[in-house]
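All protein chains but one are shown in place.
Now for subunit A:
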């Protein structure tokens, strides 16, 4: 069995390939962090340690406002995406047949592969038509949220759907046999079992929204500039050390958050598995 692990290729080669791959994936992140502390007016060249880009950041109104707007949109996007995504995932997993299921599946998955320029353009053109007729909505937080929600919902559906498919339906059936109403079953049995996936979906759609450029650019109006739009317009002009500082802060917050969340999720999952194992082990027979 062991000999089969790396046919014809040495173990060292495998390690080297993996190492180089991870280096490739993490190099830009490391570079952002390192150069955010570099005291040099030419970005990406080392000029001694400094914190001045961070100090400049606090006074940078455009960035502060952009961050606040982005955080609000990301929060609403994550909540809405998890809600709609969970409903869609339930529809896909629990109800094998209903009218227009093929269309539904297609619509749920399409935003994942559809280029964002098309989603942004089409949503904007519709909103413009609606605005022509009704006078609302003004472009801004609400319209950006609608766009992000469309994308976020698709991602949330994938995450929740994967979890629902792995679920043991016997647990729900057992609860129903014991007389629980569907709503009770959902709250007491299903929800705790998919809570981990819901949290993952929430975090994923939150970061997705916090990062989005294209949809935000199409759907934002005057005065509604999200943080990625600020960063993007500065990055387009050239390199900007303050962007490195923002980046480092974002990477730091996200990394701490992700690691804590995944540790908590892993622990909760282990506890659940243990409880399920205990509950489903048949009691020892008395001799």
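What we mean here is this: contacts are C-beta pairs under 8 Å (C-beta built on N, C-alpha and C of every residue); 3 or more make two chains touch, one makes a residue touch a chain; residues count from 1.
Note that contacts and distances are computed from a predicted model.
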item	value
Chain excluded from display, named as in UniProt, from "ABC transporter permease subunit", "Ion-translocating oxidoreductase complex subunit A", "RNA polymerase sigma factor SigX" or "ParB N-terminal domain-containing protein"	"ABC transporter permease subunit"
Absent-chain contact - pick from A:87, A:142 or A:174	A:87
From A:73, A:141, A:189 or A:247, residue that would touch the chain that is not displayed	A:247
Option touching the unshown chain, where A:58, A:255 or A:276 are the choices	A:255
Which of A:123, A:167 or A:199 contacts the chain that the document leaves out	A:123
Absent chain, residues of subunit A that touch it	1, 4-8, 14-15, 17-18, 21-22, 24-29, 31-32, 35, 42-45, 84-85, 87-88, 90-91, 94-95, 98, 100, 104, 107-108, 110-111, 113-119, 121-123, 125-126, 129, 146, 149-150, 153, 181-183, 203-204, 207, 210-211, 213-214, 218, 228, 231-232, 235-236, 239, 243, 246-247, 250-251, 254-255, 258, 262
